[in-house]
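For reference, the structure I am asking about is given below.
The complex appears here without one of its protein chains, the remainder shown in place.
Moving on to chain A:
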Amino acid sequence: MLAILVLLAILIPVISPYDPSAQDLRAFLQPPSADHWLGTDQLGRDLFTRLIYAARTDLSIMVLAEIIPFCTGIFLGMLAGYYGKWMDNIISLVTDTFIAFPFYLIVIIVAFASGAGQRGIFITFMLVGWIVFARVTRGVTVSLRQQEWVASAQTLGLSGIRIMFRHILPNVLPQAVVVLMTDMVGLLVAIVTLGYLGIGIAPPTPDWGTMISDGQSFITTAWWLSAMPGLAVVYTGIALSLVGDGLADLWRRR
């Protein structure tokens, strides 16, 4: 499912004869037809083309904005779990503080503060995205730490950092990746929401959120304008969750 979407997003310039921003005012608000598979919007832009181009923007932002939080989260989580004591206290204090704030509140504040657009999303996610991973990793690390193979690595005289990366990391990664998949769904919805509220991706770059809000005014006459991007979000969400479940099953079997 995810593969289909990614493939489409990569191949769209080849498949579609239309430009995502090209307006054709003679053919505005057309219902789905053979020429325009999902119809056109109020400016006569091909909806299917825009939808897939939007997938490009949204998915790539989603992946890019997850990479750094994923790494820092795991690193901090391992530090907290492995060394415990004051290290754990500090890191847990920070994560708990962030968790006390509703996610969207932080997102909207930061997005306003840093100005709309991709940069806002990146900054927000750098700030709050790592928390989930830090918490999960910390929990797993604390339980792994009791294992005798950690003790035996310690008696071998290996350094703490080495034990963390060579011994604990491979055991933490499966859980973290599964969490990554679910977290990506959340992030995607956040990106789309910001777009919908007008503080996310700036037009004319196609984005599912802005597409939904643009289509809203025509909801009675041209329902597909809002419905299709909405369905696209649902589709991607389900696809990501399925990948997460599949990976979890795979690792459990090993």
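Keep in mind that, in the parts below, a residue touches a chain if its C-beta (ideal position, glycine included) is under 8 Å from a C-beta of that chain, and two chains touch if they have at least 3 such contacts; residues count from 1.
Here is the rule we use: contacts and distances are computed from a predicted model.
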Seminar exercise, completed: Name check vs UniProt for the chain missing from the figure, options "Carbon monoxide dehydrogenase medium chain", "Light-independent protochlorophyllide reductase subunit B", "ATP-binding cassette domain-containing protein" or "Spermidine/putrescine ABC transporter permease", returns "ATP-binding cassette domain-containing protein"
Exercise. Just one of A:Val63, A:Leu93, A:Ile109 or A:Ala151 touches the chain that is missing; which is it?
Worked result: A:Ala151
Exercise. Can you name the residues of chain A that touch the chain not displayed here?
Worked result: 147-149, 151-159, 162, 166-167, 170-171
